[in-house]
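A protein chain is absent from this complex, but the other protein chains hold their places.
Right, chain A next:
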């Protein structure tokens, strides 16, 4: 791969607008306009595909170091590129945990070496994700990885005092605490959403209140100390209402929803197939509707994948014993089109905001999530919304196969992804 090659993208519809050409050179968008001269540039025919700013995923599990059998930074960032992403935030629940400058720097370097997208490590809030004492947040912020997002994701920072301190402390370097909202005592042994289906299946319930109580508490804490709070993977109607209320009070809170929570419901657990086991769990149709509304009206700021790869043996088992999580990088945009665009809830500008600009802003990235304009970094995704595809786990670029969308027909296909002017995906194929 070389940055010296210039690319001329023909007939792309920027954010779904009129077809135009884009010239990418020296890592930037050099020109935009109809019928640009090729002038020796490599020509990519977008054929009316939509041009979006390169997507930014605030919530990805790349599993390296520690679980390279599930995913590596290299395979995960390739999967990200296939999904149209040019930047991902890698969660800290690796082995060892990303709770020191050394580990975050390692992940950051692995991402740079792979070169498929920018990999920004998330730092753990507490040492070993144990929820007992703060990790060296400042050291991680000052490292070459320049960590700004801190999360114990997978675990909730459930101790209110510790959460308060974390929220306050990261103000020194404009950081944000991304909370995995799960009251631990209410969810001991929890297997799926608590409700009609869990009662029928005899699986231990994960009640909505366990998420909502933490979100309410954290919003009040963030407001009290004047800090930024980000809520990971909002999954319930009640959570949407609480965040809407907190925002109306002026609380500096942002929130994310995953593609799977925008589409799937807890009834899928009827099969006892753990490919549908995830944390927080799939909820009800009423929750799905509220999440879509919340994403449309801005209560929920962004879509984040919570891409959580697992080897097949972690899923080909009894439900109780199976690992929680689903892969999502390569299907996210299709699910968002299906649930938000094709339903009329969002236009493509709205998608770009929620999957690129706002996640970049929350993560304090300056060269991602930028508008598609001359002079801006050439981080772009070409997406054909008229395509349809049957999701086939075997064709995934991710090292893992645990997609809950297997067998489903979803709209849209990523044709090309450009990272600073270099194609990481071209003709729908990883480069």
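Just so we're on the same page, a contact is a pair of C-beta atoms (placed from the backbone, for glycine too) under 8 Å apart; a residue touches a chain by one contact, two chains touch by 3 or more; residues count from 1.
Just so it is clear, contacts and distances are computed from a predicted model.
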| item | value |
| --- | --- |
| Listed names "Fe-S cluster assembly ATPase SufC", "Polysulfide reductase NrfD", "Sugar ABC transporter ATP-binding protein" or "Aspartate carbamoyltransferase catalytic subunit", matching UniProt entry of the absent chain | "Aspartate carbamoyltransferase catalytic subunit" |
| Among A:174, A:313 or A:392, residue touching the chain not depicted | A:313 |
| Full-complex contact with the absent chain, from A:27, A:96, A:115 or A:195 | A:195 |
| Contact set of chain A toward the excluded chain (per top definition) | 191, 194-196, 199-205, 207, 271-273, 313, 316-321 |
